[in-house]
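One protein chain omitted, others in place.
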Amino acid sequence: MEPIAIFDVVLVPAPAEAARHHAVPAMEVIGRKHWAIAEGYIPSQSSFAEPALISHETACILNATDTVAHIRITIFFADREPIGPYRVSVAARRTLHLRFNDLEDPAPVPRDTDYASVFESDVPIIVQHTRLDSRRAEVSLLSTIAYAEA
Amino acid sequence: MEPIAIFDVVLVPAPAEAARHHAVPAMEVIGRKHWAIAEGYIPSQSSFAEPALISHETACILNATDTVAHIRITIFFADREPIGPYRVSVAARRTLHLRFNDLEDPAPVPRDTDYASVFESDVPIIVQHTRLDSRRAEVSLLSTIAYAEA
Amino acid sequence: MEPIAIFDVVLVPAPAEAARHHAVPAMEVIGRKHWAIAEGYIPSQSSFAEPALISHETACILNATDTVAHIRITIFFADREPIGPYRVSVAARRTLHLRFNDLEDPAPVPRDTDYASVFESDVPIIVQHTRLDSRRAEVSLLSTIAYAEA
Partner (left out) sequence: MEPIAIFDVVLVPAPAEAARHHAVPAMEVIGRKHWAIAEGYIPSQSSFAEPALISHETACILNATDTVAHIRITIFFADREPIGPYRVSVAARRTLHLRFNDLEDPAPVPRDTDYASVFESDVPIIVQHTRLDSRRAEVSLLSTIAYAEA
């Protein structure tokens, strides 16, 4: 990690596979390798059974590079040691909208519990945090770009 | 793209046309040329027929410069190759609140599908992401500044 | 404006007046001088007459310095020239939660109209954007830190 290389920007050739589909031209790599989300809370209650409307916390991850991203996630708590690493991969030129609800290994994320998370990737990615809260009859949303470092 | 020129800031003369209206004095150029929004999801359901209240995802783009901005947008998915570029222009000293719902060429953005987006502009712009979700009877909003690079 | 002085950080002595109240010790100056909010929209509808619950857009401005901040605001639109500057001052060590609804000079901000805004201050400030939307029976909120430049 190079603390003074604020942006890892390099030119990459257009991927052959992408070119077959919609002729996406060469795009410069965008993103950073270290991200943190200080807010985390999965309500155990939900007013809906429909999966899209169950209360959930999501880390939206974009890997716009031409290399698979190997990501290590660590979950922090108020009163116990962190759990991790959770390991997820995001294929080249793909986005993964990862529900914290779905993390299982090494342990599920406890419900009704404050947590925070740190993401470490081997290629530049972008992370955005979104919560859908359906404890009450209507849906409430929040979202923010995560905190990034080179 | 100059990875170490973090801010592209130059002094510009007051535009003559603007001066005619409200005497806006010279403003320095603000913005960056590369932006990413990792969250994207257009619900197909909506509780309202009124256009302002139909569920939508918006990229609010500000071009505060005195030159038209030519912007290329690429849409990324979880399980298929990216689509793009979508091409939009934002005139000098104008804002465009672009609904992803309205993108048609080269292909509409699929509903009920996770996506992410990258914006590349030839002049500095600012991009902010907003979603209005009206799947249920009440309106829910989210917004966040997008991720920026020089 | 110095494009390479990313943070204007200087040590300031504790203000005498503050010291009288709660003994706030010397704090370093935090903030930037140029901010932009790409999203703006004031609904003309509101479900409440109570001022705190009327639909509004707010720019929350913090001036943590020991000098009054003189701020010029320019409002940008989709299809007409920008209006401005609006001029607001924020006293030393004060916050101003400025409702765009309240701007009058040189012209009110039109309702039901997309806009964007740029803030230029003579001392470092922090700007956060919040919208309370009460078009429907329940309140919806959004907020995001604005885009900042030195």
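As written, the chains take the letters A, B and C, and residue 1 is the first residue of each chain.
Criterion: a residue touches a chain if its C-beta (ideal position, glycine included) is under 8 Å from a C-beta of that chain, and two chains touch if they have at least 3 such contacts.
Nothing here was measured: the structure is a model prediction, and the numbers come from that model.
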Query = Which of these touches the unseen chain: C:I42, C:L62, C:I75 or C:V123?
reply = C:L62
Query = Given the contact definition stated above, which residue among A:V29, A:V88 or A:V118 touches the chain not shown here?
reply = A:V118
Task = Could I get the residues of chain A that touch the absent chain, sorted low to high?
result = 1, 3-4, 6, 34, 36-41, 43, 74, 76-85, 106-107, 112, 114-116, 118, 120, 129, 131, 133, 135-138, 140-147, 149-150
Query = Contacts of chain C with the missing chain: which residues?
reply = 6-7, 9, 15, 17-18, 20-22, 24-25, 27-28, 30-31, 52-53, 58, 60-62, 64, 93-97, 126-128, 130, 137-145, 148
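Here is the rule we use: only the chains that are shown with their structure count from here on.
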Note = Two or more other chains are touched by the chain B residues 6, 137-138, 140-145
